[in-house]
Structures are given as C-alpha cells and as structure tokens.
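Sharing a structure here in structure tokens format.
One protein chain omitted, others in place.
Here is subunit A:
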Amino acid sequence: MRNSIAIAVPLRLRPNISNTLPHYKFRPTCFHSHEGHTISCVPDPRPQAKPMALHFEILGRFNRARAAQLTLPHFVCQTPLFMPVGTQGTIKGLTNNELERIGCQIILGNTYHLALRPTSELLEEAGGLHNFMNWPRAMLTDSGGFQMVSLLHLADITEEGVTFQSPVDGKPMLLTPEESIQIQNRIGADIIMALDDVVRTTITGPRIEEAMYRTLRWIDRCIAAHKRPHDQNLFGIVQGGLDPELRDICVKGLVERNLPGYAIGGLAGGEDKDSFWRVVAQCTAALPEDKPRYVMGVGYPLDIVVCSALGADMYDCVYPTRTARFGTALVPEGVLKLKHRAMADDTRPIDPTCPCMVCKNYTRAYIHCLVTKDAMGSQLLSYHNLYYMMRLSRNLHSSIVEGRFPEFVRDFLRTMFPKGDVPEWVCNAMEVAGIDISSCCAPFPPCQENDSSNELEQLNKVKIEI
C-alpha cells in the first residue's frame, strides 16, 4: 500500500551510500551576503498555514545557521537550544528551580514511560504533566517510537502500530499512531511528536523504505487523531535511513502536510559521522525556512555545533546527564573523567571558564571523591553538564545574532582540537555550511609524546603556545 504521493522512483538501495551523495546546493528563501547576516526575508508564498500553537521568528543568520525565537504556549525560547531528557517526569536529581537557574527552556518527557507510570489518564486528571511536576516552562513529548528501536526484540511492527510487552507486567501493549497522539494529548506538552516507524541506520534493505512510507501514512493518522492543535504542536519526523532519495520523498511528504515543525529522525543510532552530517545537511536544506528543525537524539557538543551550522535548531539527548552518572564532566576541551586517579589531587574547578554553582564552589578533587559512590556526585555533575549544554545553546544563539558565529565555531574547534586534528567529517560539514575553519586544522608542529594522565595539562600548554 504505497503512499500516492510517491512517484515511481526506482529503488536504489545501496549498502554504503556515503560516497555517492550528490552535492546539495543551498536554496535560500532569505537573501544573505557572503560572510554576513540576513538582509530581508521573502514573505511565505505558500497557501494559508493551519493554526499553529507556536511562533518561529528568525533573529539572525549566518549562511545556513539561524538564531530564532520560538514562542510556545508555556514559554518563549531561544534557538539553537538543547532539551534535557526527563524521561519519567524529572531530570535526574535536579529540582525545577535548579533547572530554571541553569537556563533550561524545554524539557523532554517520554510517552512510553509516562504511559506506564503514572499513566496518561492520571496526568490528564492532574491537569497535564506541567501541573503534575510543576514545571513552568516548555515541554516536549516524544511518541514512544524510539522505544521500538531500543526494545526491538520485544516489538512487532505492523501497519496498525507497534506491540510490545510491557516491562512492568508483561502484558502486550499496542501503540498505534492514534493511541500515541491521544496519550500525548493527555500529557499536554507544548510539542508532541508523530509516531514514526523508526529503523536503525545500520540496517539496510527494503525495511528502510517500508519504514519511510509507513511514517508518511502514519502522519495522516496522527494529524487526524490530534485533538489539541491550538495548544499542542505536532511535529513530523523525517525518516529514510541514509538514502537521500528516501529522505527526499519523506521531507516532501511531510512538508505537504504543513506541520508546525519538523524533526530529523533515525540518526544518533551508530551510523558513521560522515553519513550523519550529510543526512542532516540534506534535510535542513529541504525543510521550510520558517519552521523549527529538531535533530532527535543529538547531544555531543561537537555534533550540536555542526548541526547548528547546517541549519538545525533543536536537540535532545540523554548524554549529558547519563555521562554525569558515570563521573564524566563536559568541558570545552572535550570531557573530563572525574573518576581518574589524577583527579584526586587536582584542586582546580572542573571548568575554570564555567560560572555554574559547581565550578564556582567545588574542585575536581572533591568531586572525584564523590563520583560513582554518592548520589551527590551525580547530582553535582548533572548540574554542571546541563549548565554546559545550556551555555552552549546560549552561545550559539547569541553568536549568530551578534554576527560572530564563524569566530565562535573556530574558537570552539580550537579549544576542542588544540593539536588541529579536527575530524574530516567536521571539515566537510563546515565546508557545506560555508564556515572557514582552515585556521583550526593541522598542519601544526608535532607535539611531544604525552602521558595520558597529564594530557589535559599538555593540551592547555599547547593552546598557550599557539
């Protein structure tokens, strides 16, 4: 049962397509100067848009990158932005006022988990998840679809929906597009996600095409089932694996439905970075300018910087909080493993440039004695890591608005790769993004052999020499 929009496109299923992607030209609907910002925007020529519960206003640009104001029912947000994941109605160990102080604008709740506990009916009775957890800012719920991929050995995907075995009581659960939207309507988040048929990018074969077309059929069912379009924004999710043809069909199909926003899904699942950025680049080039773009599951700071340069606006990931629980802190140079023995005598803060409560008051040595042994260790590290992500988001936004985005990107890369070993995929992506990072890349004079426990110190020394 093919979607009628699809023209008879020959199926080109190639196991490794990364070296055969055509070059995508940037198709602007806004005019820009070579190294400058937006000058004027062409008014939206498309037919009258459906009522939306959001307003997206671009405040600044650099080539494909944009900084915008995203007005949602519960909060006015600045993009690019990172959304911490609060799967079960809480961000691990942090209180709401801490999250506000850190600068969290939107948090993500997971439909699958919340439907199990405390159930969407209870949340509806409580006046929605906002009320239940007393979170005053914005919220996004995902569809429950990602669990399909994670729990695949328990799941059975058919045209009707997805059945899985409830981990709580073993009973079979059916998640249809209608059910997912109904649950999300009860939960009440500002942004809700369509149920998509998501497959891992490492899978090849006809399954990817099947999933893409099914996603398009399901979006119509989601739209029909959505009872609250005036205060909840339904985002569609672009699937299609790593196949540019399939991705293109999916983008076109979703854009036809004129949704308030679009997500790029099916990534962050183990594909190689070179394929990853190309899919993002293709989708951001094809998606409408005036709607937010959300790259799902993207959380490494480097990935966020690259995707923002390519024109994405929103991100989510469990990475910052999860890695905190393993004793790893996010720092401009990369990561700092607080568990390492060398940290026991290090009296510096985690990140001397970070103004957060943890870095202002505590040293690596103290955090070292807490991590992996005491709950307080995870809490403090989660606080710092989330603060780092929010600071990154704020810096992305303000550097674009203030016209210094390329400098910001170059500083970021130099700090993270002081030896100039910027990965090739980043260089390729930045070329497409139109950002000159040649000054960040080697050749540099070769460095001395480094002892791993003093690596960070050596890196700092090298940075000063430059």
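Brief remarks on what is shown
Following the convention adopted for this analysis, a residue touches a chain if its C-beta (ideal position, glycine included) is under 8 Å from a C-beta of that chain, and two chains touch if they have at least 3 such contacts; residues count from 1.
As a working rule, contacts and distances are computed from a predicted model.
Of the names listed as "Centromere protein M", "Calcineurin B homologous protein 1", "Proteasome assembly chaperone 3" or "Queuine tRNA-ribosyltransferase accessory subunit 2", the one that matches the UniProt record for the absent chain is "Queuine tRNA-ribosyltransferase accessory subunit 2". Here one chain is not drawn; of A:Leu122, A:Ala224 or A:Ala442, the residue touching it is A:Leu122. Per the touch definition above, the residue from A:Thr71, A:Asn96 or A:Gln165 contacting the chain not shown is A:Asn96. Touch with the chain that is not drawn comes from one residue among A:Asp272, A:Asp345 or A:Glu402, which is A:Asp345. Residues of subunit A that touch the chain left out of view are 88-90, 92-98, 101, 113, 117-118, 122, 125-126, 132-134, 344-345, 347, 357, 360-363, 365-366, 368-370, 373-376, 378-380, 383.
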